[in-house]
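Apart from one protein chain that is not included, each protein chain of the complex appears where it belongs.
What follows is chain A.
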Amino acid sequence: MPKIDPETQALYDEINGMIQKFKDDQKAKADCTLADKCGDMSDVTKIRFNSKKILKGHINKVNSVHFAGDSRHCVTGSLDGKLIIWDTWTANKVQIIPLRSAWVMTVAFSPSGNFVACGGMDNACTVYDVNNRDASGVAKMVRELVGYEGFLSSCRFLDDGHLITGSGDMKICHWDLEKGVKTMDFNGHAGDIAGLSLSPDMQTYITGSVDKTAKLWDVREEGHKQMFFGHEMDVSSVCYHPNGMGFASCSEDQTARLYDLRSDQQIGQYEPPQKNTGFTSCALSTSGRYLMCGGIEGMVHSWDTMKQRHTGTLSGHENRITCISLCPNGMCLASTSWDQQVRLWL
C-alpha cells in the first residue's frame, strides 16, 4: 500500500465528513417510517397469481424476458442461442430469432413492438426488426452495436430510434439506432452495471450496479443526478415506481429495498421470511403496492410495499429465476429461469 499523501488524505477526510453530513441529513428527514404512515391502511391479500401458462421452447437456461408495449407479446433470450417472441395469450411462438452468439444476457422490446434488442457475453448489442425478414425468413438484424469492453447486462429502448445500454465494463451508452452511432458513452458505476429501469415519462432512468449502489440519470446528461446506498451486495435489478418518484431495487444480499427520489433515501426494506435467497430481478405492480422479486432459489417473492409485509410466494420454477417482467397493463407477470422454462403468472 503506497503512502497516502496529505492532499489525498485531506480529500478523503472531506468526503468522510460529507458522508456523515448526509447521514445526519437523512436522519433529520426521516421523521417517520413508511410503516408508521401506512399503519391505518387496509391490508392487502396474499398475492393471488397462479402459474397459468408455461411457455416451452427454450432448451437451455433462459436469461431474460421483456414485454412489448401491447402487454401481449414478450421476448425471451436463452443460452440456447435463440430469442423467442411469444404471443403470451396463445402461448405460441411468433418468431424465433437465432443469434450469432449464444451468450445472451439481456433482451428488450421496444415499446412500439417493432424492434427487439439483445446482448450479452458477445460484448455487443444487436437490434432486430421484428416486422422485416431477411432472405432466410428470420427477423432482419438492423444494427450491431459494438465497442463494449464487457458483457451487456441491460438494455432498454427509449423509442424505436434510441437505446440505452448498461454493461459489464461499467459503462452506460446511448445509441441512435437510425445512424447506428453512439451518442453518449460514460462510466456509470464503479462496477458492472446490472440493471436499468426507465422512468414512466422516459425522461430519467435508474441503474443498479455491482458496486452496491443505484443511480439516477437524466437521459440528456452524462453525470448522475442522485446516488443511493444501502445494499450490502451487488444490486441485481432496479424498477421505477410507477409514480416516477421512487424505485425498488433487489440484491444478492437477500433484501429488496424501496427508495424515494425526493427524500433521497431508502424508505422500505423487504426480506424473505426465511433468509435463504438472494434476488435477481424485481417488479412493482401498477399502484406500487406489491413488490415482486425473483429469487435464486426458484421462487418469486412478493411483499406489500407499504406495510412491508411478505405477501406470499409464487412457486413453480425448479431453479434460479433470472428475470421477471410485468406487462405494462400490470395483469401478467412473466418469469424466466435456469430450468429452461418461461412461466406466465396471472
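Here are a few things to note about the model shown:
Convention: contacts are C-beta pairs under 8 Å (C-beta built on N, C-alpha and C of every residue); 3 or more make two chains touch, one makes a residue touch a chain; residues count from 1.
Criterion: contacts and distances are computed from a predicted model.
With the options "FAM96B protein", "6-phosphofructo-2-kinase/fructose-2", "Regulator of G-protein signaling 7" or "dolichyl-diphosphooligosaccharide--protein glycotransferase" in hand, the undepicted chain maps to the protein name "Regulator of G-protein signaling 7" (source: UniProt).
Touching the missing chain, out of A:C239, A:L314 or A:C332, is residue A:C332. Interface residues of chain A with the unshown chain, by the touch rule above, are 7-8, 11-12, 14-15, 18-19, 21-22, 25, 29-34, 36-38, 41, 44, 47-49, 52-53, 59-61, 70-72, 79-81, 88-89, 98, 101-103, 105, 121-124, 146, 148-151, 153, 158-162, 168-170, 176-179, 181, 183, 187, 190-192, 194, 200-201, 210, 220, 223-224, 226-227, 241-243, 245-246, 260, 262-265, 267, 276, 285-290, 296-298, 305-306, 318-320, 329-332, 338, 344, 346.
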